[in-house]
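All protein chains but one are shown in place.
Order as written gives the chain letters A and B; numbering starts at 1 within each chain.
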Amino acid sequence: MADFWNRFKRNRGAVIGLVLLALVIAIAILAPLLFPQSPWRMVQRPFLPPFAMEAFPLGTDTLGRNVLSGLAYGAQVSLLVGLVSTVAALLIGIPIGAMAGYFGGVADDVLMRFTEFFQTVPSFALAIVLVAIFEPNIKSIIGAIAIVSWPPVARLVRGEVLSLRSREYIEAAILSGQTSAAIIWRQVLPNTLSPIIVLASLMVATAILLESSLSFLGLGDPNLMSWGYMIGAARTVIRQAWWLSFFPGIAILLTVLALNLIGEGLNDALNPRLARRGK
Amino acid sequence: MSTAMTEPLLTIENLRIALPEGADRPYAVDDVSLELRAGEILCIVGESGSGKSMAANAMMGLLPDLVRPVAGRILYDGADLLLLPETDLRDLRGRKLAMIFQEPMSALNPLMRVEDQIAEVFEAHGRLAPRARTARAVALLDEVGIPEPEKAARAYPFQLSGGQRQRVMIAMALALEPEILIADEPTTALDVTTQAQILELIRVLQAKRGMAVMFITHDFGVVAEIADRVAVMQEGRIVETGTAEAVLDNPQHDYTRKLIAAIPKLAAGAKASNGNGKPPILQVIGLCKTFRSKGGLFSGRSRVVDAVRNVDLELFEGETLGIVGESGSGKSSLGRCLVRLMAPDRGAVLLGGDDMAGLAGETLRKARKAIQMIFQDPYASLNPRARVGRIIAEGPMAHGMPRNEAYERAGTLLDLVGLDASAIDRFPHEFSGGQRQRIGIARALALEPRILIADEAVSALDVSIQAQVLDLLADLKKRLDLALIFITHDLRVAAQICDRIAVMQGGEIVETGSARAIFESPQNAYTRTLIEAIPGREKELAAAAAGQTLG
Partner (left out) sequence: MIRFILMRLAKAAIILIAILTLNFFLIHLAPGDPAAVMAGEAGAADAKFLAQLREQFGLDKPLLTQLGLYLGGVLQFDLGFSYRQQMPVADLILTRLPATLILTMTAFVVSLLLGTLAGVFASARVGKWSDTLISVLALLFYATPLYWIALMAVLVFSVHLNWLPGFGYETVGANYEGLRRVLDIALHLILPASTLGLFFMAVYMRMTRASMLEVSQLDFVKTARAKGLKPGIVQRRHVFRNALLPVVTLAGLQAGQLVGGAVLTETVFAWPGIGRLMFEALAQRDYNLLLGIFFISSAMVLLFNLITDIVYLVVDPRIRVT
């Protein structure tokens, strides 16, 4: 564990990412403390430019709402949706991939055709359709994102399991009389853990982008102030109030960037320790 | 094989090549001096990590990025190759100095036709018109012995076999008639029969063109087969040089002696047993296994491979049976069928009365205890995330043994295979290849099997480590009264430890007999080809007959 941390630290980008993400998480958690009023409340005149008044460093929007407060509460939505939808996608994708890889044959064929179907369909369009039909709210958004995000997980897990299945130590485990379940659980999955973790961090980033895009199009949960919604609502007034689109976009950029950097750092740090014979 | 003392074509003087920080030694090559003469084959021998390839790479100017020469000279044609500007070096590459590599699978561009890749050599040095280049390419392919050269020229590398690809490499190397040919382990990845052909080819071409050849290898048999002069390397230094006869028959340095002693001998001690009167503990009857690659609507035609065809075998108590064959002979599939890692399509595997082939589920799981396997790749046969203790104890625990007892047995077994009991708490990556194989042996023994199957268990090890592991196996076999099936492609290893040998080709067993019978009077034509292809065999037998042994 200690030397994993050392390897991670060596990647400067990853450390920056970690710091950024910690900042975003902190803001999300502290939002109710920093901004006790609901972000939907009108607090000043509309279209207040940034830095015009000390109390509202990022200005106000078309209805006089505090932009900074909106950013803080938006962080909650982004992180929540990102995390939960990724976990859901993993819960769908990992078993499908593991079963396809381990059992092979007909099961593999069927599951892979199923996965391919979801990968061929344009994922954003499908997400739009799903959220539109099931009415936009946080549950349908999380569900839609999970449904379009699980195929890469299944693909990855299946690939890893396939390569492991013919790995000699798995054969040895079979020979020693361990049950299939024990082998999958104790030998196969722990060794596929690293790529899954890396993929998961990148998936959270993608989920946040996806959620913001849906909110931008007006498919966000109407009760939740999200960054995408803020940009979408400000689209028509971009000439007068550039800051309403600018700051939420920066927030999304920084969060997604942080997650990508962390993902790359994890990738470097978790690479398998199979010491190859040097020549 | 005469070595008239002419002027050397190329001289390496006190070469020192530095490795980047953090490598296990400061110099890849330390104070190495060599001479290459026209018409002579110089073999550089050493185990892995000895630095034997580095000097060759330095000669061509193809060292990897972080590895630099820091002292010494490489003199060729009046210039020091280490100081030559890149454009001049490039002019020499392919034209005066040529190199061929080890892995024929990956040494050719998969997207280019063979004739185009050969034609490139001419293109690089501005020779011949484009049409003439392809014609020359076909001529070269013919010269290196590729059948149907016009067809082969139009082919892509993946359509050729390993041996054919290596011939293509040789054709490319010889296209511009270089003075010096560097061969970096060119036959290591080839089957023994193919290896014999390629060695012969190199010898013939070298004699015809009077080239100087630097042949890098780890196999002393190959050295005996083709070397005029030998240089032995250990850890970046040359420990001994001399003519082939001198070094092989009368090694001076300790390391050389140790290496030569570790080589399994053909002549000495080949056993004559043919079953030892004891009852067979394993009987294989009519075993068949066919692989079908999936065909169907979307994948094109399916391919059918008969990996194992109607194999009959017997294993007697306390004996070592060798299953010998080249790649594609089906020996690995046979081994996996015997331990039921694969289910055979037809046939019976009778172990103590039970037919293993027919078992399934819980009964199979319990029956597995009696027959265990040791695998080939020490770097892939142990779970990298599990500690050694757990790796060994898992088996007994899966069969109901309580944890404490299982770990205790693990400790005893580690001791038995010559490792310290503290290994229990360590991870596989902390051990060397040879030590990992020992752990693998301990794991196999944990279930107290009666039969062990070693699937190329020493093929990935250096020759000196290999000798140790073979000794360990022989010792364990005696102590624990085991029967051993040894699957290998290396006939020398088979000669050393097997009582009886079965030769496989194309999924069938073509000959079975005692080790001595197989080696001294093989009946089957294929067996004969196989035996005759063993590098260094003639010399060894001649020396044995003359009363000496190899070292």
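Convention: a contact is a pair of C-beta atoms (placed from the backbone, for glycine too) under 8 Å apart; a residue touches a chain by one contact, two chains touch by 3 or more.
Worth saying up front: this structure is predicted, and the values here are computed from it rather than measured.
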| item | value |
| --- | --- |
| Of B:13, B:103, B:142 or B:235, the residue in touch with the unshown chain | B:103 |
| Candidates A:8, A:47 or A:246 - the one touching the absent chain | A:246 |
| Touch criterion as defined above, residue of B:18, B:71, B:84 or B:124 at the omitted chain | B:124 |
| Touch criterion as defined above, residue of A:60, A:115, A:191 or A:212 at the omitted chain | A:212 |
| Hidden partner chain, residues of chain A it touches | 117, 119-126, 128-130, 132-135, 205, 209, 212-213, 216-219, 228, 231-232, 235, 238-239, 242, 245-246, 249, 252-253, 256-257, 260-261 |
| Chain B residues that touch the omitted chain in the full complex | 60, 62, 90-95, 98-99, 101, 103, 106-112, 120-121, 123-125, 156, 158-159, 169, 172, 297-298, 300 |
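Heads up, the rule we're going with is that only the chains that are shown with their structure count from here on.
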| item | value |
| --- | --- |
| Chain A and chain B: spacing of chain centres that average the CA atoms, whole Å | 47 |
| Contacting residues of chain A [partner chain B, same complex] | 167-169, 171-179, 182, 187, 190-191, 272-279 |
| For the chain B and chain A complex, residues of the former touching the latter | 23-24, 48-49, 53, 336, 339, 341, 365-366, 368-369, 372-373, 375-377, 379-386, 391, 394-395, 398-399, 427, 429, 433, 440, 443, 446-447 |
